[in-house]
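Removed: one protein chain of the complex. Kept in place: all other protein chains.
What follows is chain A.
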């Protein structure tokens, strides 16, 4: 049996853990730069706040209902996510039985627990996670990942009746659940496929499950579609996956805190993102051969549409793969010169490192040449200092000091779990 453990309104739950005055009160969390709403408590949903709605649009509703809004506090959410996942790994007794699917979701492998014990086991996991970490979760249990997702969807939809735990052990239970679930809510059915299916008269998950596998193959994107139908029929076709240890591409992109027009500000931002990407590169012991940079301007008739213009990007192939920040910053900043147009207003920029290969200059590598080895030692020292001191105490001058483009986080709570100076104060 497999289960999905999904944190309820995860970012809001993290905020509320240190704000007991906000229990049962409407809370929302905003995205980077306080752009739009990315997490809502049940009370905020009930007040009519939509998901991914721009903050300025939701503002009247937020004021009218006395909703508390927070800027994203990723330091806190990241730490709380680790706590939830670590608790699961401990409960399952084996790290390979937990597949962290996203910051607030994990698939777990429950093995061969007898059907009559599944509910109690899942409830026990739910209670232990909440007791230890303060984060409430919903759990869906079923023979396949897709049905577990569906079970979880039903558990979340009716928290009072299910106590956030739904088990679909028998075929009967699975059929009943699938009849109640619209095809658009099936895991893996995107917006476009949902429309296609509904046009074909397939409206519920159950109707989809009765289609032949070959039909899924031809109509729902090949092997993925065939697997989807098998999974709905209780035949496991998506196994537990190992984490992607080595990424094939590394990107760092951000919205600017405020619209940027000056080329020097863009260069600073690009240098900063390159430093961050290079840090990630070194952490997985890779070196990059290709660097690409993109910048996104605002559309001309921005005031009317609020939309972003087309992305402008360019890339360069380096003579040799490198993991040194300084060797990457230089070409990245040069690319900005090619892309930048005077008079345009920019909203976003990013750096992508590709053509990754194992880093040949890693300490102890016999074949590394002299200067390269020292370069790598220097980078290791810089990473150590930055990781232990935080806040990028060491950075390249190209990253700038004023940082006019930096992220806006006006309503951020304290970093209660990762900063000694920002601990919660109890009376």
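Note that in this section a contact is a pair of C-beta atoms (placed from the backbone, for glycine too) under 8 Å apart; a residue touches a chain by one contact, two chains touch by 3 or more; residues count from 1.
The definition used in the following text is that contacts and distances are computed from a predicted model.
Chemist: Out of "Acyl carrier protein", "Translesion error-prone DNA polymerase V autoproteolytic subunit", "ABC transporter ATP-binding protein" or "NADH-quinone oxidoreductase subunit H", which one is the UniProt protein name for the chain not included here?
Modeler: "Translesion error-prone DNA polymerase V autoproteolytic subunit"
Chemist: Quick one: say which of A:134, A:221 or A:236 touches the chain that got left out.
Modeler: A:134
Chemist: So one chain is hidden, and I want to know which residue out of A:36, A:125, A:164 or A:379 touches that hidden chain in the complete assembly.
Modeler: Of the listed residues, the one touching the omitted chain is A:125.
Chemist: Thinking of the whole complex, not just what is shown, which of A:86, A:173 or A:299 touches the missing chain?
Modeler: A:86
Chemist: Which chain A residues touch the hidden chain?
Modeler: Touching the missing chain: residues 20-23, 82-84, 86-87, 90-91, 93, 110-114, 117, 120-121, 124-125, 128, 131-134, 416-417, 420, 423-427.
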